[in-house]
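Excluded from the complex is one protein chain; the other protein chains are retained at their positions.
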Amino acid sequence: MTSRLPLRLGIAGLVLGSLFPFVWFLITSLKSQHEIEAVPPTWWPSGSLEFYRTALFDHHLLDYVLNSVIVAGGTTLLSLVVGTPAAYALACLRLPGQRWLMGGLLCISMFPQIAIAGPIWEILNRIGGLNTHWGVMLPYVTLTLPMAIWILASFFAELPTELEEAAQVDGCSAWSALWRIMLPLATPGIFTASILVFIYAWNEFFFALLILTRPEQQTLPVGIALFQGEFTMPWGELAAAAVLATLPLVLLVILFQRWIVSGLSAGAVKG
Amino acid sequence: MNGTAPASATALRRDRLAAWVMVVPALLLTLAFALYPVAQSLMSSLRRRFLGVPALGDTFVGLENFRLLAQDPVAHDAFARTLGFVLLSTVLEVALGVAIALVLHEQFRGRGWVRAAALIPWAIPTVVASQMWRYIFNDQYGFANLLLYRDQVARYEPWLASPAWAFAIIIFADVWKTASFAGLLVLAGLQVIPDELYDAAKIDGASAWQRFWHITLPLLKPALLLALLFRTMDAFRVFDLVFVMTQGGPGDATQVLQFYGYKTLFTEGRMGYGAAISVSVFAAIFALSLIYIRTVGSRLLGREDR
Partner (left out) sequence: MADLELRSISKRFGDTRVLDEISLRVPDGSFTILLGASGCGKSTLLRTIAGLESQTSGHILIDGRAVDDLPPRDRDIAMVFQHYALYPHLTVRDNMAFGLRMRRTPPQDIDARIADAARLLGIEPLLNRKPKELSGGQRQRVAMGRAIVRKPKLFLFDEPLSNLDAQLRSAMRLELKRLHERLGVTMVYVTHDQVEAMTLGDTIALLDRGRLRQCDTPQRLYRTPADPFVAGFLGTPPMNLLHGSVSPRGDGWRFQSASVEIPLPPPSFRIPAGSHTDTVLGIRPEDVSISPVQEPASHLDTTVDVAEDLGSDMVLHLSAGTQPLVVRTRPNEPVHPSHPLRVFLPHRALHVFLDERRVDWT
């Protein structure tokens, strides 16, 4: 075999390149204010947890975390509840124009936020959805539906047609076939879709910025984007907040990278 | 879809009804929060109206907003800049994605961990990534200066204050954030290339480079196309990076279309003109997604022709 050296270099470059900014923020978050302000910067932190304390308590980080949990969790739940039957119908039942519906969904997932932002703001303004969690969840669910439906539809389509037919012969209606047979078999798909929808909703910034203007409802990305100090940019607190906001995602990725990879490439290379 | 006129109409109708009931909630949401807003933007783009100031009136002005847009040098710059951003970032992302995919395709111990590491840039919020890079390129405390100039503090560069550097850094941050996504799409394409082909090429005397060039790359074409189109459409929508890192500055050096639209709509409140910008962005992306669906979309769902 040829030398493994290029591969080793590639792996090292990949890991280092991917993690470096995160690591630098982690280092920063563990410094003291004095170390932060040193010019030139210090390389190693003293290991102070002061910034985590101030981020959590002075900057009310936990409130943002809570808002993000509500919004991302709610979006995930709703998107799957709405998306699963739709995906099943599109993948397994005879629906006229299903090709167009799937194509249309794909188009919608590519909509630029700006093209719908104005009217969505006006709708929410009219129905009192501005500065509410449900107000931001409505566009989130809509925009994550295409992703959820495509992932789930590709899972449903891979289940043998015979199973569904056996269920029909055994006395199932379309609904009970979905609930009793197809759904239990598609749990990996549901899981994958949930993770991806959750990550989307956890990270989304544009609509959150637009719809949530009061800090009490704002989610983490808005909080972090608008992070301000009284006089100077509070980099230490920001780094601590960013590390805390990212930690759940890092955990998700480490635990479920296999599902994430399968979900991201779902449908991409079939045929 | 099947061209039969069924004799057993009621049974079929019942099944079809159930199928429709299953898709209706998704359709309604899509209608209310995606299609209606687009249509509404289209209508708004033909009017002169202002956010939250009904006193200024709401009048139909025809294509006036588009005429203004055609003459707006700021919009022209934003458009050209967005195009440049899209082109540079997607090409770099897909190229880097191929490299990432080639690494992840190999067998080695701890591959799961490396794959997870590669996914982290994709998984973290863009806002967080933006703050990280903003800090790294900070003029006083940034890692970039530390790395380049150590303690020669006088030479420290205010990167984000330079128009050219700011634009380059935005592209750099975007590539960092999304190359792994492109890499995963490419990886999925790599995994369907049968090993036999490489064995056959080895027997035929092809070098590693020749195998890559004559087998991997041609067979990877669909995956590359997919990654390229996905990334292109997404890059058109760049916003978070600009908002956090530069606010469009310095000057207008990093003002991209979506950010310009955002400012026009929500800071200046010019709903009509902002809608005209939105509609233009939408039209550009819509054209791209049509190309996408025509080239790869139809192959994705094979089951409908049963």
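As written, the chain order gives the labels A and B, with residue 1 at the start of each chain.
Rule of thumb we're sticking to: contacts are C-beta pairs under 8 Å (C-beta built on N, C-alpha and C of every residue); 3 or more make two chains touch, one makes a residue touch a chain.
Everything quoted here is computed from the prediction, not taken from an experiment.
Enquirer: Give the residue, chosen from A:L30, A:I181, A:A225 or A:L252, that touches the chain omitted from the document.
Expert: A:I181
Enquirer: Looking at A:I11, A:C172 or A:L264, which makes contact with the chain not pictured?
Expert: A:C172
Enquirer: What does the interface between chain A and the hidden chain look like in terms of residue numbers?
Expert: For chain A, the residues touching the absent chain are 160, 162-163, 165-173, 176, 180-181, 184-185.
Here is the rule we go by: only the chains that are shown with their structure count from here on.
Enquirer: Help me check something: in the complex, which residues belonging to chain A touch chain B?
Expert: Touch residues, chain A against chain B: 2, 4, 7, 10-11, 14-15, 17-19, 21-22, 24-25, 28, 36-37, 39-41, 43, 82-83, 85-86, 88-99, 101-103, 105-108, 110-123, 138-139, 141-143, 145, 149, 153-154, 157, 161, 173-175, 178, 199, 202-203, 205-206, 209-210, 220-222, 224-225, 227, 235, 238-239, 242, 245-246, 249-250, 252-254, 257-258, 260-261, 264-265, 267-271.
Enquirer: Which stretch or stretches of chain B touch chain A in the complex?
Expert: Against chain A, chain B makes touches at 1-2, 12, 15-16, 18-23, 25-27, 29-30, 32-38, 40-41, 44, 51, 99-100, 102-104, 106, 108, 112-121, 123-133, 135-136, 138, 140-143, 145-146, 149-151, 153, 156, 176, 180-181, 184-185, 187-189, 191-192, 208, 222-223, 226, 233-234, 236-237, 239-240, 243-244, 257-258, 261-262, 265-266, 271, 274-275, 277-279, 281-282, 285-286, 288-289, 292-293, 297-304, 306.
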